[in-house]
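Here it is: the structure, laid out below.
All protein chains of the complex are present and in place, except for one that has been dropped.
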Amino acid sequence: MSQAADLPLWAAIAVSAFLLLGSALALIGTIGLTRLQSFYERLHAPTLGTSWGTGGVVMASMIFFTVTEARPVFQEILIGIFVTVTTPVTLMLLAQAALHRDRAEANPEVPPWATAGTDLEKDAPGAVD
Amino acid sequence: MSVLPYPLLSLSLVLMWMALNSFTIGHLLLGSVIATFASWGMAALRPHKPHIRRWHLLPYLIGIVLIDIVRSNIAVVSIIVAGRRQRQRSGFLTIHLDLKDQTALAILAVIVTSTPGTAWLEYNSSNGTLLIHVLDLVDEQEWTDLVKNRYERLLMEIFE
Amino acid sequence: MNLAHHLIVAPILIPLVTGAALLLFDERQRTLKAMIGLASSLLIFAVAVALFRFADRIDGPEAARQGVYLLGNWAAPFGIVLVVDRLSALMLVLTATLAVPALIFAMARWHTAGAHFHSLFQFLLMGLNGAFLTGDLFNLFVFFEVMLAASYGLLLHGSGLQRVKAGLHYIAVNLAAALLFLIGVSLIYGVTGTLNMADLAERVATVGAEQRMLLEAGAGILGVAFLIKAGMWPLNFWLPPAYTAASAPVAGIFAIMSKVGIYVILRLTLLVFGEGTPSSGFGLHILLIGGLATITFGAIGVLASQALGRLAGFSVLVSSGTMLTAIGMSSGGITTGALFYLVSSTLTISAFFMLIELVERGQDAGASVLAVTMEAYGDADADDEEEEGGGGFAMPGTMAMLGICFAACGILLAGLPPLSGFVAKFAMLSAMLNPAGGDSAAPVPAYIWFVVFLIILSGLSALIAMTRTGIRTFWASMEGTAPRVLVIEMAPVLLLLFATMLLTVQAGPVMRYMDATTEALGATHHYVDAVTGARRVGAPGQEVQP
Amino acid sequence: MELILSLGIGIMTGSGVWLILRPRTYQVIIGLSLLSYAVNLFIFGVGGLKVNAPAILTDGVPVSAYTDPVPQALVLTAIVIGFATTALFLVVLLASRGLTGTDHVDGREQSQ
Amino acid sequence: MSAIILYYALTAAHVMLSLAMALALLRMIRGPRAQDRVLGLDTLYVNSMLLLLTFGIGSGRTIYFEAALIIGLLGFVATVALAKFLMRGEVIE
Partner (left out) sequence: MPEKFLLLLLFLPFVGSIVTALLWRTAARTLPAWLAGGVALAATILTAFYYPSVTNGKIVRFEIAWLPELGLNFTLRLDGFAWLFTMLVTGIGFLVVVYARYYMSAEDPIPRFFSFLLAFMGAMLGIVLSGNIILLAIFWELTSIFSFLLIGYWYHNANARDGARMALTITGIGGFCLLIGFLLLGHIVGSYDLDEILAAGEVIQQHSLYLPALVLILMGALTKSAQFPFHFWLPNAMAAPTPVSAYLHSATMVKAGVFLLVRLWPALSGTFEWFWLVGIAGISTLVLGAYFAIFQRDLKGLLAYSTISHLGLITTMLSLGSPLAAVAAIFHMVNHATFKASLFMAAGIIDHETGTRDMQKLSGLFRFMPYTATLAMVACAAMAGVPLLNGFLSKEMFFAEAVETHADSILDRALPYLATLAGAFSVAYSIRFIHTVFFGPPPTDIPNPHPHEPPRWMRFPVEFLVFACLIVGIVPSLSIGPFLGTAVISVLGSDTPQYSLHVWHGVNLPLVMSVIAMIGGTILYFALHRYLAHAEDGPPIFRHLRGQRIFERILVTVSWKWARWLEANLGTRRLQPQLRLVAGISFLAAFVPLYFSGFEAKLPPLTGVDPAFAMLWAIGMLSALSAAVVAKYHRLAALLMIGGAGIVTCVTFAWLSAPDLAITQLLVEIVTTVLLLLGLRWLPKRLGKVDDSTSFTARIRRLRDFAIAATCGVGMSILAYAVMTLPVPDTIANYFLEHAYTEGGGRNVVNVILVDFRGFDTMGEIAVLGIVALTVFALLRRFRPAVESIEVPEQQRIQNAYDHDQPERQEGDTVRDYLLVPSVVMQWLFPVIITFAIFLFMRGHDLPGGGFAAGITMAIAFLLQYLGGGTRWAEDRLRILPLRWISLGLLVAVATGAGSWFLGYPFLTSHSQYLTLPLIGKVPAATALLFDLGVFVLVVGATVLILIAIAHQSIRTYRVKTPPKPEDA
């Protein structure tokens, strides 16, 4: 922690605050993951970690390195962006998988297969398989 | 195939390159070359190409999403910390979407899912219905409004 | 640094480049690929012979240093070195001697039985040659893996139930061995701080007692990895099924694979735990006892084998056991004989594996096995249809030739005269019972009797088994069903058997080479000096920098 | 550090060994993966453990301050080879399962 | 002073994130269904990414950044594959 000593106090406080915020959110998220009752509820918990949990730590890191290296450091933002973009993909794929399994097992907790619908034009994505 | 099939993408990639390395002219040049190559790779995939009509609304969108995320963070933290003492009412919610643009849908999905407390479950393209799950489903209409009025309308303005 | 010096790395690079380049050709251009592969193998053979001749002339430190190749121009022990000495050159020549016939044999039909045969074959050669040449412990691991990876591919070449079943065991056991190799190497590095074998030999002397224990533990674990490869009982049960399941040309080249383990054990025991080192004689007892157990198990297996393939597989074990025993006895004369035996038995087993396929082709069992393979293979892709007779002419006098070759193999395996199997056995037994100088007063230790007994017994079991199967195959059942054998299938077998004959006739010079090899192996400090004394290009005392 | 890591290596090894002694091919491949973690960590460990050591050459830092790069290089090679062999083993076990109809390591169910 | 503040904050962050990882593992072990386990693993990944970022702050070196970035950018690939396997019984169709 050689550079830490050179850090101005305000920066140290800011870094620490963001760090603790991020870590705490991540921890609370996982607490939710263990404590929430159904899978669909648990699905919400990790987003704490991936939203402001990540945000906090990323901010802490950015402030820290910007101050210690005396130049603006943005690369951590990329982590924030990537996590924000990729986590939803994971969660929605997982949730839908769970949904389909529950429906296949006729679990009453979940909404059944949609049977009615309007004749909407198909806007097919790339997946042709 | 044009040399720069996705200018916005290429620009983002250059920025990414420079963020990863450093903001120097050298890396601007190098990054441009690499970004051009990478965007050719993108072009090879022949993806659905979005038409952004009112891109100046994008920062606004990002802004409201960030605020919403902060809000819902607090909400969800309180739910988790409160634990079983306060039994939350979670549930499924079906919303009919008018949004058709694939990219816009993707952005909506990212917004909905990134926001703690709401999760995008299933979109049925044949009738445009969206199934979401909400952790704290006190008022269904409030959530429907959130998605329909706050996000979908904005996205439709940007993309359609 | 003259051009010839770069030849040292050629046995690794030629097959690598060939194997890689062959991937650029379409699978359907098999003949072209085969020709390129053959040309490459012949080139490797020529290089190996050149290196062999170089190694044979090594006397004095300067020549020995010429046999050291500093890869990346980094001095030992920092960079990786390749070392040509008599032993490695011998192994190179032996490998190439097996490779050419095996490849020719494969060109008759087997190379059509699956994808990328020729590339895999070249990569196997690369792995083998690298393992023989390298003077670095971790680089040895890498080449072991190259060799194994290619051998997995070649073993599974042609697919089919037997191959896949045997392959699964083979791979599982060898993966375990690879992990042990890593543990052993890293322990040794942790204790000595080096990976270079010569440097290791030097540093071993200075290691403190506390560390020495760990060094020996590392060596023990490493030894297990090598012994698995070498096929020591009870770590060898994977070997007969794997070698039996492999297609004939593959088994033909696999004959050298168990010898890689032997080679490494021979080199490292002498280098690191040789005379005069603090841990001198480490593990020799295990090698001796394990070797004897292996001979016994191999001989029993040979007797118990109904199918020729298994018989050959167990012969590999007998051969390994004999080598391990000889190394475990750690006497110069015995090692000399054992090296001769190594060459002879490897050639024999290779020829035998290929012969078996030809012999069994005449029998219903063999034909249907082949048919199954072909069916399995021809079914997936239309472009791999067998190019029947693509290689050439049917062999005249097939039965007579097969019979003669079979008899020759039997004679070689049993160690009967007049072929090299006898000379090898005689050389070893003679060294055991009649150590050089013929000090007739010296009593023969009891364990030597046991060794002699087992070696003879293994020969006898080969004799009994080979007559039994030979009679059944040639005399009792093959009446009138001469298989169609192509000249390019028979010629490789004959070539290898001819090599054993040459070995017999030239036993004198060959044995002198082996003797010099043994002597060089014993003179650890020469090896160490050669490796550590090899100078970088551009370093003082070297030719002018270009 | 050392104590915890060695315990961890031991547990991974034990679990891996247990799994490779099981009769199902899938268990074996999982066991091999665990073993390869254990071995990679072991190799890494022989260089000695250093927390917060510079990973990149920096001017003015004495040689002794760095972690030993050699085991790291060895681990990298081992990781690659481990990946390759895992892939291979997987495909062979699939082939074996396809041809024999069972996922037993011996290609047939044992009655024993 | 700065160093002390940062030291305590980092230690607390380490402990919290490790604890978070442990809880994620707990979900992986408890399940009860495959999707819960996958969710647990995904969370484990994200938390370890955060842990890596805190290492970076702790050491003052940016070399941990790549590892974190890889988790952020590519970590989801494994989870996506798992999710798709659950949904379709097949990863690549």
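Descriptive notes on the structure:
Chains: A, B, C, D and E, in written order; residue numbering restarts at 1 for each.
Quick note on the criterion: a residue touches a chain if its C-beta (ideal position, glycine included) is under 8 Å from a C-beta of that chain, and two chains touch if they have at least 3 such contacts.
What you are looking at is a predicted structure, and each value in this text was computed from that prediction instead of being measured.
Within the full complex, the chain left out of the display contacts the shown chains A, B, C, D, E. Touch with the chain that is not drawn comes from one residue among C:F105, C:F138, C:Y243 or C:Y527, which is C:F138. Contact with the chain not shown here comes from a single listed residue; of A:S16, A:T50, A:T68 or A:T86, that residue is A:T86. In the full complex, subunit D touches the omitted chain through residues 1-24, 26-31, 33-34, 37-38, 40-42, 44-58, 63, 66-70, 72-73, 75-77, 79-88, 90-95, 97-99, 101, 103, 105-106, 109-110, 112. In the full complex, subunit A touches the omitted chain through residues 82, 85-86, 88-89, 92-93, 96, 100-101, 104, 113, 115, 117-119, 122, 124-129.
Here is the rule we use: only the chains that are shown with their structure count from here on.
Listed by label, the chains touching subunit B and subunit D alike form an empty list. The minimal number of chain-to-chain contact steps leading from subunit B to subunit E is 2.
In terms of Cα centroid distance from the overall Cα mean, chain D ranks first. Per-pair tallies of C-beta contacts place A-E first.
If each chain is reduced to the centroid of its CA atoms, subunit A and subunit C end up 56 Å from each other. Centres computed as Cα averages put subunit B at a distance of 62 Å from subunit C. The geometric centre of subunit C is 28 Å away from that of subunit D, both derived from CA atoms.
Multi-chain contact residues, meaning those touching two or more other chains, occur in subunit E at positions 58-59.
Contact with two or more other chains is made by residues 52 of subunit D.
If you sketch which chains touch which, the chains link end to end in a single open path, with no loop closing it. Working note: touching chain pairs come out as A-B, A-E, C-D, D-E. The touching residues of subunit E, counted against subunit D in their complex, run 58-59, 61, 63.
Contact residues on subunit A toward subunit E in their complex (touch as defined above): 1-9, 11-13, 15-17, 19-20, 22-24, 26-27, 29-31, 33-34, 39, 42-43, 45-46, 49-50, 53-54, 57-58, 60-61, 64-65, 68, 73, 75-76, 78-79, 82-83, 86-87, 89-91, 93-98, 100-101, 129. Residue ranges of subunit A in contact with subunit B, taken from their complex: 25, 28-29, 31-32, 35-36, 38, 40-41, 43-45, 47-48, 50-52, 72, 74-75, 77-78, 84-85, 87-88, 91-92, 95-96, 99, 110-111, 114, 116-118, 120-126.
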